[in-house]
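Every protein chain except one is present and positioned as in the full complex.
Coming up: chain A.
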C-alpha cells in the first residue's frame, strides 16, 4: 500500500462510500459490529437504516428517534405492543412532537409487520394506518382475535399493496369488503385460515381489487364460485388454494379460461380435485412456472402428464403422495428442461431407474424432495450427484438404503449443497458424514434418528462445514459431550440445535453449547444427565437464546432456572413440562423474562396452584400463549384468566 493512503484512516472515506459499505453487510451481527466500531459508523448506521425489528417495546421511542429513515418496522417479536402504546408513540414521536429532529417517523414507513400482535386492536391499527401515508405492506398474520373492525381500520391505508391476514379468525366477508373497497391498489393478499370468508367476499374482492397479483385463499371453505370470480383477475400471477375442500375440477375449468398471467398455482391437499382438473389448469396456462399438487392426486395420469409436458418453462413441480408410473420421469425429463425443483415425497413408484431418467434431462435441479421414497439407493443418489451439480437442497428422510457411498458422491459433486435431510436414514455413519463434510456450503443438516453416527462423524462436519445454521441430532444416541465440543468450536454460526434424547450429553456438553453465541433455538428434551449447572452455562453463554425446550429434563434444579431467569432475557418460548421447577423459580422465570411469549407448563410436580397463579400474574401483560393442565382451569382465579384473555393470550388446557 502506498504510504499516503495508510496515513488516512477509514473515516476519510466519504459518507456515501461508507453507506455503500454498510449496505453490503447483510447479517445483523455484522451490522452490529459495524455500528459499534466508532461514532461515525454509528451515525452512518442510523442514517441509512431502513429496517427495524425490535424486541422490547420500551426502546421503541428512542429507536424511532434514532432511525429517521425507517421504511420497515417489525413489531412481531414485541409482546407488549397495544393500542395505548401506539397512541403514545404517535403523540410522543409523532407529528405533534417538537423534540424530534428528523421529523415524523411514520412519514416514510412503507412496511409494518404486526404478526402475532395480539394486544393490538382496531383503534391502534387505525391510528397507525392513518398516520403512515406511504404504507404499502402490512402483516397482521396470526392475530387470531382480529376481525372486521381491524380490517376496517386497515382499510384506511389506501396505498396498501401487500396484506397478510393469515389466521385472523374473526375476519368475515364484511371485513374483506372493507379492505377490498378501501385498498384498491392491493396486489398481494393472503387470507389463509380466515374461515369465515365465503364466495361472496372473494367475489367482491375480485371485482374491486383488479390489480391483485398474488392471492392465497388456502384452507377456506370457498367453492367453485370463488374460482369463477378469481378467474376474472387479469393480473393474477400466483394463486394459493391449498386444502380448499369444496373446490373441484369444475372450478379449475374457470381458471383454465381466466387469469392469463398465472405463473404459480398451489392446489395441494385439495380433496375434491382430480387430474382432469389439473389438466384444465395446465392446458390453459402454458407458461406456468410453479405447480404444487401435493397430496391431491392419487396418481399422475398419462393424460395429465401429456399436458404437463407442454409446460416448457415449468420450474417447480410438487406431486407429493401420488403414484407415479416409472415412464413419467422420462417424459418430464425430456420436456421440462427448466425444472429447478421437484417434490415427489411419499410418492409410490419412485425408483432408481426413474430418478436416473429424470436427472438425465433436468440438470438444473436445485431442490429435490425424495422424503419417504423408500426404494431408492445409492445408485440414484449417484446419478443425481453426477447430473445436478447445482443441487442446493436434498431431502432424503427415511431413505433407508442410502449409505456412505451415496454421500461420497454428493460430497464429490454437489459442492453447492446447503441443505440435506437425512433423518431416519440408518445407513448414514461417520464415514458418510466425512464425505458429506466436503459440502462446505452446508447450512442445514438433519440427522435425527441416525443412531449409527458418533462424535467422530460430528467432528468432521464441525471442522469443515463452518456455515451450519441448523443441526438436528434428535435421538442420535451416539453423540456425546465430545461431539458437542467439536461442534461448538467449529460451527460458530449455529442458530438452531436439537439434542433431544441424546442421552449421553451431560453438563460438560452443555458447557460447550454455551460457547455458541448465535444459538437461538435449543431443543434438549429428556436429557436425563443434565442438571442446573448445565442449564446455567447454556443460559449464561447463549445470549440470543429465544426458544428453549426442556421437557422431561427432570434433574435440572432451581439453580439452573434461576440462571435462566437471570441471563436469558431474549427467551420467547419455553417448554418446562415435566421439569422439577419450584414455585419460586417458576415465578422468577416467568416474571423476569420480559420477552417471553409462549410457555408450556404442564406436569410441573413441584409447583402449587398459588405458584401458577403468581407466575401467570407476573407475566400476564406479555404472554401470548400458555399451556396448562386442564385441572388448573377451575383452581386459578377468575381474574387472572380474564386478564390473560383480555390481553389476547391463548390458554391451551391439556
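Just so we're on the same page, a contact is a pair of C-beta atoms (placed from the backbone, for glycine too) under 8 Å apart; a residue touches a chain by one contact, two chains touch by 3 or more; residues count from 1.
We adopt the following convention: contacts and distances are computed from a predicted model.
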Chain not present in the shown complex, as UniProt names it (candidates "Aminotransferase class I/classII large domain-containing protein", "C2H2-type domain-containing protein", "Transcription factor TGA1" or "Molecular chaperone MKKS"): "C2H2-type domain-containing protein"
Residue touching the undisplayed chain, where the options are A:47, A:181, A:210 or A:401: A:181
Touch with the omitted chain, as defined above, among A:20, A:185 or A:207: A:207
Selected from A:61, A:79 or A:147 as touching the chain missing from the view: A:147
Chain not shown: contacting residue from A:321, A:534 or A:648: A:648
Absent chain, residues of chain A that touch it: 82-83, 119, 121-122, 145, 147-149, 152, 155, 173-175, 177-178, 181-182, 200-201, 203-204, 207-208, 642, 645-648
